[in-house]
Every structure is written in C-alpha cells, then in structure tokens.
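Below: one structure in structure tokens.
Just one protein chain is left out here, and the rest sit where they should.
Right after this comes chain A.
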Amino acid sequence: MESEAQVSSISMEELSFEIPIELIIEILSRLPVKSLLRFKCVSKSWLFLISSPEFAYTHLGIAANSKEYTQHSVILKSYPPDFKLKNCSLSSLLYGSVTEAFDLSYPMKKPCGYVRIVGCVNGLVCLVIEQKYFLLWNPSIRKFKKLPDPRGGYYIMYGFGYDELHDDYKVVVISNSSSYNVLDHAVVVRIYSLKSDSWRNICECYEADIYIESLVWPVITKQTRMQQQQQRRLKKLR
C-alpha cells in the first residue's frame, strides 16, 4: 500500500508535464472540424493554432488520407421542384448498415431556387445559384465567399479545380456572350483565381464546339499548353 501511495505522489508531481506544441498539432489535426470549431475557444494559443493556414493544410492532408473515410462526405442534389442539397457521410455509405443523408443548408438558398454544384475539391464546393451567382463554399465551417460577377452572357460550361502549381483555386466559365446558340457565336472563356480574387479572359473564339469538350479541366492546370493547342486548332480552322 505504501509503495502505491508513493507511486501516485510521483505521478501527481509529473502531472505538470508539458505537451510539446508539435504534439498538440498532431492530435488536433486528427479531429473533426466540428470539434475544432469548439476548441478554438480553449485558449488564445489554440485559437491561433487552429486558425492558421498551415494547420488547415496539415488537417486537410490527414483527413484526405484517412483510410476509413471518416471525414469524407458525399453531397447529393435533389431535383425540382425544390433544389435541396443533402450530406451523406462516405464511411456510412460504404460501411454503415443504414445510410442516412441530412439536409444541408447552403448559402443564398431560396425556396425553389436553382442551385448547381460546379465541383468540389479539398472540401471546398463551388456552387452557382440561379445561373448567376458563383460561390465558393466550405460546408464544414459553413463559410462562403461570393465571387465577383464573371460578366458572361449565357453560361455553357463550368469547371472548378485546384491549381497545385500556384496553390490556388480556380473556376473556369465558358459563356456565350450573345446568343443561346453555341455553335454560331463568339464564346468567351474566363478563369477566376481565388488568390487574385478576379476573373480574366483566357480566350475568345468562334466555332467553339470543336474543342470545348476537352477544355474545362485541363485548362485549370495546363493553361498555357491549352492556349497553344487552341491557337493551333484555330489556325487549322482558318
């Protein structure tokens, strides 16, 4: 009994151990986002840590590689009359006996308002609301950013992706500036960069039907090469 009492007194003394900051990061980066939002108010140093971009990278890397897909979700869209988004955990979809999907409230939602999911990468979702408003939305923290108006006419195609080379998120929009008929009119391709928070034209061309299919995704990471290809194709057309 005596020796037990001694051991416990030693352990009480050693309770004052300090957990090194890198270990705190290792532990916190394995938590779900909901817990992190709550633990921001543990202390100022935890708030600073959890809010830092470096932590977001670490957290994303671990969540994306989780073997049980515990942090992955699938977003489902229901069709008219009401455009609803539903959230379904991927692990429950793959391994659960019952799969449940919950209504997901998205920004700028209106009853019967049209919503389109352009794409999803690294937990960020690009939405177009009523064919007009482009949003980048992080459903985990329920924050969103409304993109500036791309000033296009009739949108034909959209794409959303992550540009690893420049560590930037990009949205590509192909729009027809004047008419509903894609084939005969001028087509404008614009690209939005989250880093610069602006749109720029990457090409304006005609007879777009020839290469439009292959354009949206490659353009995001291999812009220059695509532009060269387009120019070559345009030359051929002429």
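Throughout what follows, a contact is a pair of C-beta atoms (placed from the backbone, for glycine too) under 8 Å apart; a residue touches a chain by one contact, two chains touch by 3 or more; residues count from 1.
We adopt the following convention: contacts and distances are computed from a predicted model.
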The complex's invisible chain, by UniProt name, from "SKP1-like protein", "Small ribosomal subunit protein uS7 domain-containing protein", "HORMA domain-containing protein" or "Trafficking protein particle complex subunit": "SKP1-like protein"
Touch residues of chain A, complete complex, unshown partner: 7, 10-11, 14-17, 19-20, 22-24, 26-28, 30-32, 34-35, 37-44, 46, 141-142
